[in-house]
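Just one protein chain is left out here, and the rest sit where they should.
Let's look at subunit A:
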Amino acid sequence: MEFAELIKTPRADNVVLHRPFYLAVEGTLCLTGHHLIFSSRRQDNAEELWLLHSNIDSIEKRFVGSLGTIIIKCKDLRIIQLDIPGMEECLNIASSIEALSTLDSVTLMYPFFYRPMFEIVEDGWRSFLPDQEFELLSSVTDEWRLSCINKEFSVCPSYPPVVIVPKSIDDEALRKVAMFRHGSRFPVLSYYHKKNGMVMMRSSQPLTGTNGRRCKEDEKLINATLRPGKRGYIIDTRSLNVAQQARAKGGGFEQEAHYPQWRRIHKCIERFNILQESLIKLVEACNDQSHNMDRWLSKLEASNWLTHIKEILTAACLAAQCIDREGASVLVHGTEGTDSTLQVTSLAQIILDPRCRTIRGFESLVVREWLQAGHPFQQRCAQSAYSNSKQKWEAPVFLLFLDCVWQILRQFPCSFEFNEQFLIMLFEHTYASQFGTFLGNNENERSKLKLPQKTMSLWSWVNRSEELSKFQNPLFEANSLVIWPSVAPQSLQLWEGVFLRWNRPSKFLDEAHEEMISIIKYNKELQAKVNALRRQLAEMETDDRMQENL
């Protein structure tokens, strides 16, 4: 297919761009296969706006006489308005944008066409391989092995080719366990807590059904992670009610009788359209232009967004608490084990493992616990808060995870190597990107699409020092401890950096951030100077002494 066919009017002049907190600018609008480009060549300040079509969530058009207005609402939650003279031009442009922003074939997406303008120092597709992760693990324990049972994605389509499982469980047993778990997602290692050797595993729900089916291998597999005489915890991310209902559909939960060494705790984390609805309501409230203070808090409350944040964080903290304080191993699952399960396991690692609070460690966490673990990014992030599509599989699961990370970052502002911008950047790239990292729903699809060969990895771009400097937290001081966030309502806040990003002036906050950076920079410079002088003095003094000794 040629993009040109979809572009009826490639260019329009005298277009006026409106954005909140900026003066309206006049300029030229161009449409290309993947971008909407607005450029104003005003003598004083020429500026260009490049918008990926895939970032466009919804588009509205209005006419006043022959002046058309297009309102573009983006997946990153920004809203812009374009005034386009000429009814026909306006209609053409609107319909082109509509077509180009809703292409249904993945291979037509921009990452397949994007040619990087930067030098690639490190291929991000190879930055975080399971083997490296396993090597780290082998240096502290020999109880685990790397299994290639899923090499051709034949056992579990949503798992990566290699997974880490207890050494005592062979592939044959794994195959049986896979039959007993929803979507064949058998329990695999998610995290090993070096401090006490406890582990966190994740899986999908067991297929016990109404007649209480059991699977000896499954029991053996998860028992293999327990120390003799110790108990473990199963954290089911569904309420007991939901879990019980799941039995009617062949799903279910671990029966106490068959898993006597395990205590099951149910936490209630919402899924799918409930989350999407919540996002839509929240964004609506944030964009509300009414002047009434009353409405704001009740709308925030009605969106339930912060309630979801609280629930997810609470479950993650509980998992972390079981591992670190109770000295128990933990198995986490919900239904499919691709959404709330991953929120819990990844957040628990941020709480427990200082490595996950570094930039590289966090990237590795996203790769392991989200991309390789088979979170269906393409389905979940197909649309954002402004779309009316309301598909069941759309849900801001990953955004909720990032929001939770931000909440912890806010409570521990000195314990993270990355800053808020890093999280916002990840949010943007999950919804629209020039990189192939978040395309596809699992490793299987990614390998079929040949993404590593045909597209650029986000990590190749981010991990260059030019980019990294933007994402570094100036306050960072490595903190080797477990960090326990507060989940009280008073401690949780709306993530303004994402949700109010386009509707609040940020100048003063940005200035404060710059001030912070310059204070720390000056301190470091002084430190360097003092150290240099000290060294120089020390050298001179030893020279002195040597002379004296002569």
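We adopt the following convention: a contact is a pair of C-beta atoms (placed from the backbone, for glycine too) under 8 Å apart; a residue touches a chain by one contact, two chains touch by 3 or more; residues count from 1.
Just so it is clear, contacts and distances are computed from a predicted model.
Per the UniProt record, the chain missing from the shown structure is "MTMR7 protein", taken from the list "Ubiquinone biosynthesis monooxygenase COQ6, mitochondrial", "Septin", "Serine/threonine-protein phosphatase 2A 55 kDa regulatory subunit B" or "MTMR7 protein".
Between the chain not shown and the residues A:Thr9, A:Gln276 or A:Ser415, the one that touches is A:Ser415.
The chain omitted from view is touched by exactly one of A:Trp50, A:Trp393 or A:Tyr522, namely A:Tyr522.
The missing chain, though absent from the display, is touched by one residue of A:Arg78, A:Lys167, A:Arg263 or A:Lys281; that residue is A:Arg263.
Interface note for the absent chain: among A:Asp13, A:Glu88 or A:Glu301, the touching residue is A:Glu301.
Touching the chain that is not shown, out of A:Phe3, A:Phe134, A:Phe153 or A:Trp484: A:Trp484 (per the contact rule at the top). Subunit A residues in contact with the hidden partner, per the touch definition given at the top, are 231, 239-240, 255-257, 263-268, 286, 288-298, 300-301, 304, 306-307, 309-310, 314, 317-318, 320-322, 324-326, 410-415, 475, 477-479, 481-494, 496, 500, 503-505, 508-509, 511-512, 515-516, 519-520, 522-523, 526-527, 529-530, 533-534, 536-537, 540-541, 543-544, 547-548.
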